[in-house]
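Note that this is a trimmed complex: some chains were dropped, and none of the rest were shifted.
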Amino acid sequence: MQHYPKHYCGVFGIFGHPEAVLRTYYGLYALQHRGQESAGIVSCDDQGEFHEHKGMGLVSAIFKGDALEKLKGGRAIGHTRYSTTGASHLRNAQPLTGSCRRGRIAIAHNGNLTNAAQVRYELEQEGQMFQTSVDSEIILNLLAQPTLGGHENNLIATCHRIQGAYSLAILTENELIGVRDPHGFRPLSIGKLDGAWVLASETCAFDLIEAEFVRDVEPGEIVIIDKNGLRSIQAFPAHKRRAFCIFEYVYFARPDSTIADRNVYKVRVEMGRQLAREHKVDADLVVPVPDSGNCAALGYSLETGIPYEMAFVRNHYVGRSFLQPSQKIRDFDVRVKLNLVKSLVAGKRVIVVDDSIVRGTTSRSRVKHLKDAGAKEVHVMVSCPPHMNPCFYGIDFPDRSKLLAVSHSLEQIREYLNADSLSYLSPDGMVKATGLPRESFCMACYDGNYPVPYDPEVDKNIMDRRRVHAHGLGDELVQEAKQPNLL
Amino acid sequence: MQHYPKHYCGVFGIFGHPEAVLRTYYGLYALQHRGQESAGIVSCDDQGEFHEHKGMGLVSAIFKGDALEKLKGGRAIGHTRYSTTGASHLRNAQPLTGSCRRGRIAIAHNGNLTNAAQVRYELEQEGQMFQTSVDSEIILNLLAQPTLGGHENNLIATCHRIQGAYSLAILTENELIGVRDPHGFRPLSIGKLDGAWVLASETCAFDLIEAEFVRDVEPGEIVIIDKNGLRSIQAFPAHKRRAFCIFEYVYFARPDSTIADRNVYKVRVEMGRQLAREHKVDADLVVPVPDSGNCAALGYSLETGIPYEMAFVRNHYVGRSFLQPSQKIRDFDVRVKLNLVKSLVAGKRVIVVDDSIVRGTTSRSRVKHLKDAGAKEVHVMVSCPPHMNPCFYGIDFPDRSKLLAVSHSLEQIREYLNADSLSYLSPDGMVKATGLPRESFCMACYDGNYPVPYDPEVDKNIMDRRRVHAHGLGDELVQEAKQPNLL
Amino acid sequence: MQHYPKHYCGVFGIFGHPEAVLRTYYGLYALQHRGQESAGIVSCDDQGEFHEHKGMGLVSAIFKGDALEKLKGGRAIGHTRYSTTGASHLRNAQPLTGSCRRGRIAIAHNGNLTNAAQVRYELEQEGQMFQTSVDSEIILNLLAQPTLGGHENNLIATCHRIQGAYSLAILTENELIGVRDPHGFRPLSIGKLDGAWVLASETCAFDLIEAEFVRDVEPGEIVIIDKNGLRSIQAFPAHKRRAFCIFEYVYFARPDSTIADRNVYKVRVEMGRQLAREHKVDADLVVPVPDSGNCAALGYSLETGIPYEMAFVRNHYVGRSFLQPSQKIRDFDVRVKLNLVKSLVAGKRVIVVDDSIVRGTTSRSRVKHLKDAGAKEVHVMVSCPPHMNPCFYGIDFPDRSKLLAVSHSLEQIREYLNADSLSYLSPDGMVKATGLPRESFCMACYDGNYPVPYDPEVDKNIMDRRRVHAHGLGDELVQEAKQPNLL
């Protein structure tokens, strides 16, 4: 898959380390695949003062010069973001910070609330003013509310008022807090480094900073880390239904991460093997679409014995600033990223493996590229089932109307791609490759079974009110959210 | 005066003009002398959508490229700022915007609230979250509060809850609102352009956009402009004490502005004449410190007949980016801005006229520069009385401890400056030059009579809580507020 | 005068000072009015290594960060430039540097060669390759030529091969060299600072760095400064005709500079007095166009006793980045820079004094501005004669076709300006105000007597060949020369 779905968010937190800010920077760096639009770090020093730096663009560009040195303190949270709710400008970059009766608070949020519009409407009626268009600001405001029973009750009350997907890293003047919604849609793990506690969306962040993985934050769990250590609260003791996003295994998470004790690389290789078991095709070579199809293609090759060839060669210098001239060469977008080693495929029967087909335009150009280079047959293999539904929990799929599989039969898609055959991994096969029970997962984008209800009609009128079109707050990247109807 | 006090804020608003945004841009441009740290415009289109662009730096730099074209709509407010409260970073740039039960609101504020800490504390206790460190955010939050009796009551209630100096331009989805505090500390005028209503801190903004001056907003007045025209509410009908900042006439306002029917240029020339009447010195030439001393020096020359010579020559290319190398020439700062035409002053008795002496270091270097060039005598004339007290209403004077006149007698200052004589305009003479009664003015920086009480001790502990040290939000100018003790 | 002629170049050099580079930076800063397009410094360290930094824009912007610290050595030359020959891009920024049989050489050039095309053609025929489009590169190439009799002969030979205007600062591995053409079109002065020799286009640069003025470099003189001190060669002992540009006194030079023992400020005041003697008008006030008309207006006021009023107020924040929107207000360009204190001129008879009228559009808007503000009469006074001819020696006047006085009678110009009267200073009066004999000057732009012949037809075909249209070499300012026909 080349274009869709785009990534969403990564969160990171650390408490009690002399190089807390530097490690947060590295952690965000390892989580950059989860969001490339904006990033930020908020640290807290021993006096309880907060220090913050946010910007648009990549982590490596935002924290240039002496930006890191200005962030003082032994605890910090960080966030890297691709917008799924709210426009993409600096004001909406996270962590969000504020001060309230409980002192300063900063939050970093991965996921998407499903009742944001309703809660925001209620808070506005009570006299709250909202300054951004991100649903995460609702959480910030709820944390400011007076609550009987103090801070912990306030955290629990906040969790019970919001619905949907949220993995949170929260920094107060005294604590680092990790929160995961009761369904556990998004990952959040706990690590340890030189005696300091660490939180990260994915374990690959622990590897880079040389922290040790301890365990996942459980669905519905609140972990509060302060100078006395880590304590845990289960905010939803009666909640049973788990709904981890299976698409994290298929595409989003990095292959070197481990989620729920399953290594992502191995799950993907197994998906390729399972694909081979379900769809055996006679061919001369198996070619991955780099890098998303690498693992599944390898699994397919291992299972079938058909040689694995990296016939697509990446151009490492594309970058986000690559010019797209108006008068461009047809299919140029596809070719500029990946060129073919023509002599490998000329006259051959080629199996090309990718992890998903969303709109189909890229896959179609890919098949054409192979046939132009002389491939005798092109068989397209996809390591997950067809995408049939939008995601309300934090992934930016296009509208249903643009999902190819919604409006086309398998044969129609094959024809559109001009492929000699087209095969998808079955839902059962996908789940089987993970080694986990089907009940563990949210697979709504495949099967339409949404674990948390969502009524887009209610929101439309309410949320429209809140947008201020901010332009150019220190960045060229200012743009409106891509999927306002999903808010 | 070269360094102090630095400027503070200018506000602008326009309702019902097809080029509302462009005129706001020009208006801010004319008000740039009131603040050079950050600026912003918020517009509102016919659908009630808000569009916003803010940045650090000068107006001309912030609205580059197509920034203006993206701001749609026939009404807009703008703000140009030098921070007197809150750190100087993008987050604190105005107009501040938010959405609440009344819909979207944007505010631009000139002045300084004296009970900010107390009101903020109360609001936090009620569950409000604050995201900036500017006192203006308190006004925004108050406007979001539920109030009996609707919108107008809410405006009046807000005015009654806050104290101090505030000239406001407020944009809602349907209205442009102008507000001036009951003392009228800061100016705010009403103009008209092609049938559209305009608000501006100073009338020089009307000149540039070719709007016609109508009248000043009265102290305590709220003017609400919508499609039905302008209506006025007097929020403090019983309030009598006026307190317009006389320092606007002395230094801050542009000479081409007219405030309370007095042209600023003429008032300043009259201050120079009055200075001559009070302090006649035998000399060969009168030299202004450009441009702040131009008018008073001219008045002095006209009154005495001593020739006016512009012996200081400005370097027009200093700019804010001028490098200050560590190993610099002594008194370089002073000489780099103004060089002397040596042959004019060599062997002459020179009267040098400026509008104020705050710390004295610049004036001292200036006298040295004249004597190095061969001046036989140097007589320093100041067109206002000595500054003895800080300002709590929006002007960034240094601490009392750094005000030269607090700790030194007239003779000591003269000696420090190495001048042959030193003369200040008397308080009575200053007032007389304006042609207005003394009761019209706040002269607290000269006489210590503060029209609105202020207790810095109360605030210290409360307001300390609110600061988040934000770094590099799209700008290099990030820095802490200069006068935390004045908050 | 607001727009034309634009400035041209300033040169600076220093030999034998521990802070040579810093002083060069300050010197360029003081000479910034002579060119704002690009600037550069080349220094030479004790090992004879050259260090160079050049850029587009203002001196203060180019030497940011640690740029100065990287320039090592106790001698340096600098240049600030507005292009009169060659396109305005980084490649053409000076000093130009190269290495040749004599080692490294850097040159900074103020002026314009009149036989550039011819000499360049000859050098190309001999096998020289040219990499820029500035005439100064010809001088660099000539300095590389083998010459009998060594270095000094080579310098003399170079001077004899080129014609036109050139004031040069040259840096070799061992020397700083100052050269002025035999007519002395452009100024070049010698100063001394802590035992080190200094060269600068104007003496105001000496003031800023606190150097002592020694004398002017004589027309036709070559001064060679090395560790043994300064020695002088007269390259044109038989040359008699001097031709200093009188427009330096009228407009270009800074008022705090002294040229040929005449202080520029005083000359300008005297021009205003002479103007009053030649053209007495009954009026209520004399208003300068700031800052170019300040001195002459003061002289006019002093001579006539009519009060001097600074009715035009400068906006100090215009800057070069000021946006010029397409849908702009009529005459906005004029008003945005200078606003009027309306109440000063309403109902009054106004004399407005400027130093020149080139195209007339600005002056016309100025008169309109005054009349719109209610001036009863507007009398325009110009402190030099009408411009009738282009300059071939380094000043960027527009084409003859755009010089207002070429195609219009005095009365027609008055009518075009909509002034009640229009008066120019006479040529004799202008010369008289300088106190120097007429034979000292080049006044070709007024009287058409060109001291050095120039045949534009010869050049047209030859020089067309040399242009490479370079775009964006590190700067937005890339553009072609404005007056190719003047090359």
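The letters A, B and C name the chains in turn, as written, and every chain counts its residues from 1.
Basically, a contact is a pair of C-beta atoms (placed from the backbone, for glycine too) under 8 Å apart; a residue touches a chain by one contact, two chains touch by 3 or more.
This is a predicted model, so every value here is computed, not measured.
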Copy count for the complete homomeric assembly [3 present here]: 4
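The rule is short, and it goes like this: only the chains that are shown with their structure count from here on.
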Leaving out chain B, the still-touching groups: A | C
Copies chain B and chain C touch via same or different residues, half shared test: same
Identity of the most central chain, Cα criterion: B
Distance between chain centroids, defined by C-alpha means - chain A, chain B (Å): 47
Gap in Å, rounded to a whole number, between the CA centres of chain C and chain A: 60
Residues of chain B engaged with two or more neighbouring chains: none
Residues of chain C defined as touching chain B within the complex: 19, 22, 25-26, 29-30, 32-33, 36, 58-61, 63-64, 68, 204, 207-210, 254-256, 258, 263, 265-266, 291, 294-295, 298, 302, 307-311, 313-319, 321-323, 325, 327-329, 332, 335-336, 339-344
Residue ranges of chain A touching chain B (in the complex, touch as defined): 42, 49-56, 67, 70-71, 90, 96-101, 103-105, 124-131, 140-141, 143-146, 465-475
